[in-house]
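Here the complex is missing one protein chain, while the rest keep their positions.
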Amino acid sequence: MAAPAAGPVRAVPAAGPVRAVPLLDRDGADGAPRTTVRIDADERVFPGHYPGFPIFPGVCVVELVHRSALATAPAPGARVTLRAVESTRFLSPVFPGDRLTVELKWTRREGHWRCEAVAATDRGRAATVRLRFTEGSTPC
Amino acid sequence: MSETTAPAVLELENLRRTVADVLDVEETELTDEADFVNDLGVDSLMALEVMVVLEKKYGVKLGESELKEVTCLRKAYDLLDAKLTAA
Partner (left out) sequence: MLTTTGIKRVLPHRYPMLLVDRVTELVPEERLTALKAVTCNEPWYEGLAEDADDEGHGYPQTLLVESWCQAAGVLAAWDKPNPDVLSGQVMLFGSISDVVLHRPVYPGDVLEHRVRLVRALSDTVIFEGEALVGGETVMEVGRVVMAMRPAAELTAAREQSPAAQPAGVQ
């Protein structure tokens, strides 16, 4: 897998709800691929989610898992596109200043790829996420 | 999951596959007697979700108390079987 060993992972798309870019911590050569990212207090979503009580939205945890998946996709070179959020369980809240680690497992299924991830803060598991990707970028 | 498909026929292995998928566990782990919460580490929210999925799949209506009684696959099968034969 040709993913860079470390350093900021230029995950596409640049825009999107979260500014933070997951850094590739372990590229899967020696154990499950893992990324880490710090949730800064100046993330765009916090002023509105919620005023006076910033909580990192659950879907933004899914977004960081999504970006981590794109950065560790097993189909070298081929772009993979998110087709479904098969299941996501939100286990504990994520707050400004938290460091989120995402550990991923890719498996080949008939006609698509499944990415199972566990996102955790220092306080423990924040969410489990199971995503479905297909190769190529054309919408089905 | 459209409303129009006919309810599925109750069959243990098919039920095991459905429940394992909702609980996100391997089918091999989901033995007939494995307790959802204590053995499989399923949270109460997820156990409830399983029953709501089964209600829709088999076209039966379960009361809140009945929902909470089902803590393993065997109990799910027996409750559904009772509901389907009674209907």
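Chains: A and B, in written order; residue numbering restarts at 1 for each.
Definition applied: a contact is a pair of C-beta atoms (placed from the backbone, for glycine too) under 8 Å apart; a residue touches a chain by one contact, two chains touch by 3 or more.
Everything quoted here is computed from the prediction, not taken from an experiment.
*Asks:* Would you write out the residues of chain A that touch the absent chain, in ascending order?
*Replies:* On the chain A side, contact with the omitted chain comes from 13-17, 19, 41, 44-45, 47-55, 57-60, 62-63, 66, 82-90, 92-93, 95-99, 121-123, 137, 139-140.
*Asks:* Determine and list the chain B residues touching the chain excluded from the picture.
*Replies:* 1, 22, 45-46, 48-49, 52-53, 55-56, 64, 67
The criterion applied here is as follows: only the chains that are shown with their structure count from here on.
*Asks:* So the centre of each chain is just the mean of its C-alpha atoms; given that, what is the distance between chain A and chain B in Å?
*Replies:* Using C-alpha averages as centres, the distance is 31 Å.
*Asks:* Which positions of chain B touch chain A when the two form their complex?
*Replies:* Touch residues, chain B against chain A: 22, 24, 43, 46.
*Asks:* For chain A, which residues count as touching chain B in their complex?
*Replies:* 87, 89, 128, 130
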